[in-house]
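Yeah, one chain of the complex is gone here, protein chain that is, but the others are all in their spots.
As written, the chain order gives the labels A, B and C, with residue 1 at the start of each chain.
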Amino acid sequence: MATVTPAIESHSDGHAHGHEHHHEIGFIKKYVFSTDHKVIGIQFLVTTMLMLMVGGALALAVRWQLAFPWENMPILGKIFTGEGGQISPEFYTMLFTMHASVMIFLVIIPVLAGAFGNFLIPLQIGADDMAFPIWNMLSYWCMWPAMACFAISFVAGGATAGPAAGWTSYPLLSALVNAAPGSGAAQTWWLFGLTLVGFSSMMGSVNYMTTIINMRAPGMTMFRMPLTIWSMFITAILQAFALPVLTAAGFMLVADRMMGTCFFIPAGIIVNNAEPTVGGGQPLLWQHLFWFYSHPAVYIMLLPAMGMVSDILSCMCRKPIFGYKPMVYSMSAIAGLGFIVWGHHMFTSGMNPALGMTFMTSTMMIALPSAIKTFNWIGTIWGGRVRFNAIFLNCAGFVSMFIVGGLSGIFMAAVPVDIYFHDTYFIVAHFHYVLFGSTLFGVFAAIQFWFPKMFGRLMNDTVAKWHFALTFIGFNGTFFPMHLLGIAGMPRRYADPYLHPYLEHLLPMNQFMTISAVLMGVAQFLLLGNFAYSVFMGKKTGRNPWDANGLEWSAPSPPGHGNFDVPPVCYRGPYEYSSPEAKAIGQDFILQTEPPVDASKIAASDTKNVH
Amino acid sequence: MAHDDHSAHHVNYLAVFAALCIFTGLSVLFDVLSFENRMITIVLVLAIAVAKAMSVMMFFMHLKFEGNWKFVLLAPTTILAIGLPIALLPDIGVKYYTTLAPQDGVWGAEMEELDAAHHGGGEHSKSEDAHAAPADDHKAPEADAHKA
Amino acid sequence: MGIPIPNSKLGLWLFLGTEIMFFTAFIGSYIVLRIGSRGWPTDPHDTHINVFLGGLNTFVLIVSSYFVVVAHEAMAQKQFDKARKYLIYTLGLACLFLCIKGAEYNGKFANDILPGRIPETPGQAISKVDRQLEEVVRERFAVYTDAKLVEVPEANDLSTVNAQLDIFSKSDKGEPAQRENAAADVVLFGKWQNLHQHIVANVSLVEVPEATGPQYLAARAALAEGDSLPPLAYSEVETFLAGLKADKTYAASVSGIFDMHPVLYGNLFASIYFLMTGFHAIHVLVGMGLFIWALMQGSKMDDRWTNWVENSGLYWHFVDLVWIFLFPLLYII
Partner (left out) sequence: MIASSNGWWFPGDAMSPLGKRIDELFYLILGIVTVVFVGTQFALGYVIWKGATKKDGESAEFSHGSHSLELIWTIVPAFVLVFIALYQMDVWAEFRVQSYYPEQTQEDGPKFEVTARQFEWRIRYPEAGQPLKNQPEPQDLYAVNEIHVPTGRPVKFNLRTDDVQHAFFAPELRVKQDAVAGLIIPVWFEIPVAGEYQLLCAELCGWGHYKMRAIIVAEPQDKVNEYLARLKEDQDFDGVVKDAEEE
């Protein structure tokens, strides 16, 4: 615990009132503008789940166009276009741009860092709250203006022309206001939204780092922290050091668009018969700065899920995590290497070929720590006593899908192969496998695993199993064929690939994928329904429904203000499942807060348990 | 308490302050002197900037008296801060492909004439500046540079 | 568990880490863009950069940094009044810094050293003069139209302006002074039209001097097929502009037209200059906000504010640090 409580921190009032005073905090303060990390975490969780729906609806619209090009889209089409529902090419561009922006900036990043980071960090390290609760609250409320900006960008460019430069928003398409319908106000609002999301993440990350460094419970040394905390810590570092670069680049792009500067605009470019540009900048600079953030960002979108899955797997297999320290080191290695591989997105971009070789080598190397983690997960399950519930299934799905997604990354890391694969559906397959296949399955597992801690109730396992099965089938049905599309040479971001004769025969496959995507979409309602139902009507549980070890399980479910009824002290690592110590007290788990068990007792139980 | 520790270290802030002022004076001086080789000025001026930065961080920001966390915190940022420009250099700085910026290409000849005419020829070395290899870019416009 | 510094200070240092990366992106882009540009405006005539003002500003920030340290020292020794005094000094210096900065910006605005507006080639310089002159002409003309002395030409077509004004200057409408001005303006408008036509036709001002409208077209038509006049040269326009400014009848109207010397990579320079100093200035403002907040506590600024002063001081030093690098990078190199 922090030994100092600096004056300018504002959570002093939290302790002054005891639990009995809770009802005095008004509804608004308690549930809306709350500074309590748990409430903020749950706010983030609910918001991102809704945003998943929005992003998914956009994805389905994309899929509709690919399966039934230029045909009126039922339901969604009418909502989106307000007309018959035909998707115009510029509308299609906007659809995938917003789909990706919503999914990445409003779903994946906030659900990992915002929802679980917030909820779990103080609980798992035994703190009563975050270091800066007010900043924490602001980081959530920054999401709303961001969402508003994204929403405005939907409509700012006229009926069907939203931001049209993809989520990567490469200049000059994004830098020149007349480059495309939607490159005008819509793109600007999109950039504002991006910047606001950036502020939110930045506030969050500084907060997390401070909390993890300074507010751990007594005995919670760095190497006794659960891997979730490690992953959140490393993610926060990545955010803190990579994000400002994107923010700066975003400001430069906004300035290019609105103030006549020319960081990314070379001279003499004529777009849409406008006057030639004056300038002297270089468009490639944006790509470098963008990927300098966005490559680390893909690990920001993965590491926390890796951490949480490690925790959950270990618990569900009743076995210590295989290779705790290698897991920590490999996450650090991923983070470190993650800073020097960004160029693999630019192999064909006309960058200096010498850089291509460098980036290719470092990209290959980043597969190593991922390999270590993968094998360690398998090692963790190996010899464990698996509890075969939906939570475990989602974790196993995570590992399995991560392998697929990671391995397709190897093809693209090979520069010559990437010459062919760049900007084809092979890439799209790759990142949906890592983003949806891994991260979201990890998140599904995490939601169900920590649900009892959030609400004191359990989610329904049968429904969850159905959700998993349908999602898994739908997911693979949607995205596995994308590899084949990529190999067949279908470029991404095409509103109508079938215009090209050599892609015509891919239509049936695309239709199959779309049907699978709808299946997957429908399956998400099971998750939402299960979640909503269980919040109010789920089976009530006690503090530790999973017989897990972490500090959070020694707190009440749901934890009150200030989290712990007894200030926790940590005595051991987080993964001591089935240890001799645990067996000595007749369990297969032993809470981190459990004082050390007598050596004699252990010896006694050891002889009893001899095989 | 943390900050009580620092107060124990008595830094002569005035001396640091004086040093900073002298450094600033030096950089202006180097600029006014404008050495034959522009590189010398650049190196000197940047070295001074680093020295100034170091003294501000060490004494004003008390880093000299902080624990080892300062290295953990500052090492990655420093590496990244130096590494980013270095990594961008081969691509943005040194151009591997031909560029067709009108400034370098089409307009080049035009500019040369212009500069000769505008500055009565030779008075400025600017026209060379514009077209010489990048390495020569920083040749000083000696004669009346920075008259303000 | 943790490290022996308060959360707020740790948080602030981490935040400074992110700030370092933020400015790294700017400074790094500047460095690589500059190395990647063949040529860079270093001549103070072009850039309107003033090393001495920059140096002075560096000095101002260093002094303020010093005062912040002493203020924190005073806080630690519980001499709150002293601390308040030093904070006020710091605040004053911050204002001074912004004023000097403002003066510098003003110098750039006055010379139109603004991103996107700097001609980089003779051609651009020429058309810029044309555009500015057109603005002047429209402005002057508006004086007469607003006073209902002449009729507004259709669709703002300026080609009939001359004739209209000419008639007015010889009529007995308006004041005598206005009529006199009108006579001068007729000449000015003629000059602009002359220039404009040369630009449009890309022919030399020298060869067909002072030919406007129909005369000009006639001169052009008189050329045998295949003949062409030498193209408009930058130096001609330069002399033309100098001539305009020298003529006292309308010098006042055209004095605002900027020296059009083309500046190679001037736009990129201006972009970078304004972006970096601008974001630095925003940071200065934030820092000032922090101090003002503390000072607003008045006598309530006691022990509990020591951390605040220390942290805002750290932030202030960082702002100083950034300037320490911006100064040589922007002003000297």
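Basically, a residue touches a chain if its C-beta (ideal position, glycine included) is under 8 Å from a C-beta of that chain, and two chains touch if they have at least 3 such contacts.
The shown structure was predicted, so the numbers you read here are calculated from the model rather than taken from an experiment.
Could you run through the displayed chains and say which ones the absent chain touches?
Contacts of the unshown chain, counting the full complex: A, B.
Just one of A:L172, A:M331 or A:V443 touches the chain that is missing; which is it?
Hidden-chain contact among the options goes to A:L172.
Looking at A:F44, A:F192, A:Y293 or A:Y324, which residue reaches the missing chain?
A:Y324
Among A:I270, A:A532 or A:A604, single out the residue that touches the unshown chain.
Within the whole complex, the residue contacting the unshown chain is A:I270.
Give the residue, chosen from A:P89, A:P145, A:G336 or A:P558, that touches the chain omitted from the document.
For the chain that is not drawn, the touching residue is A:P89.
Looking beyond the chains shown, say which of A:P74, A:P218, A:G350 or A:G542 touches the absent one.
A:G350
From the listed residues A:I381, A:A548 or A:V597, report the one that touches the chain absent from this view.
Per the contact definition at the top, the residue touching the missing chain is A:I381.
Tell me, which residues in chain B touch the chain that this view leaves out?
Counting over the whole complex, chain B touches the hidden chain at residues 95-101, 105-106.
Spell out the interface residues on chain A facing the chain that's missing from view.
Touch set of chain A with respect to the missing chain: 88-90, 92-93, 164-166, 170-173, 176, 179-181, 265-267, 269-272, 282-284, 317-324, 326, 348-350, 353-354, 356-357, 360-361, 364-365, 367-368, 371-372, 374-376, 378-379, 381-386, 388, 396, 399-400, 403-404, 407, 410-411, 414-417, 419-420, 422-424, 481, 484-485, 487-489, 491, 493-497, 499-502, 505-506, 509, 575, 577-580, 583, 588, 609.
As a convention for this text, only the chains that are shown with their structure count from here on.
Looking at B-C and A-B, which pair shares more C-beta contacts?
B-C
Distance-wise, how many Å sit between the C-alpha centres of chain A and chain C, to the nearest whole number?
43
From the C-alpha centre of chain B to that of chain C, how far is it in Å?
The computed centroid separation for chain B versus chain C comes out at 23 Å.
Taking the mean of the C-alpha atoms as each chain's centre, how many Å separate chain A from chain B?
Using C-alpha averages as centres, the distance is 40 Å.
Check each residue of chain A and list the ones that touch at least two other chains.
Only 4, 213, 241, 245, 267, 280, 282, 285 qualify.
Among the residues of chain C, which are close enough to touch at least two other chains?
3-6, 9-10, 14, 17, 21, 24-25, 29, 32-33, 36-37, 120, 265, 306-307
State the interface residues of chain B toward chain A in the complex, per the touch definition above.
Listed in rising order, the residues of chain B that touch chain A are 1-2, 69, 76-77, 80, 83-84, 87-88, 90-92, 94, 96-97, 99-103.
Residues of chain A touching chain C in their complex?
1-4, 6-9, 131-132, 202, 205-207, 209-211, 213-221, 240-245, 247-249, 251-252, 255-256, 259-263, 267, 278-282, 285, 289
What residues of chain A sit close enough to touch chain B in their complex?
Against chain B, the touching part of chain A is residues 4, 213, 237, 241, 245, 266-268, 280, 282, 284-285, 288, 292, 339-340, 343, 350-355.
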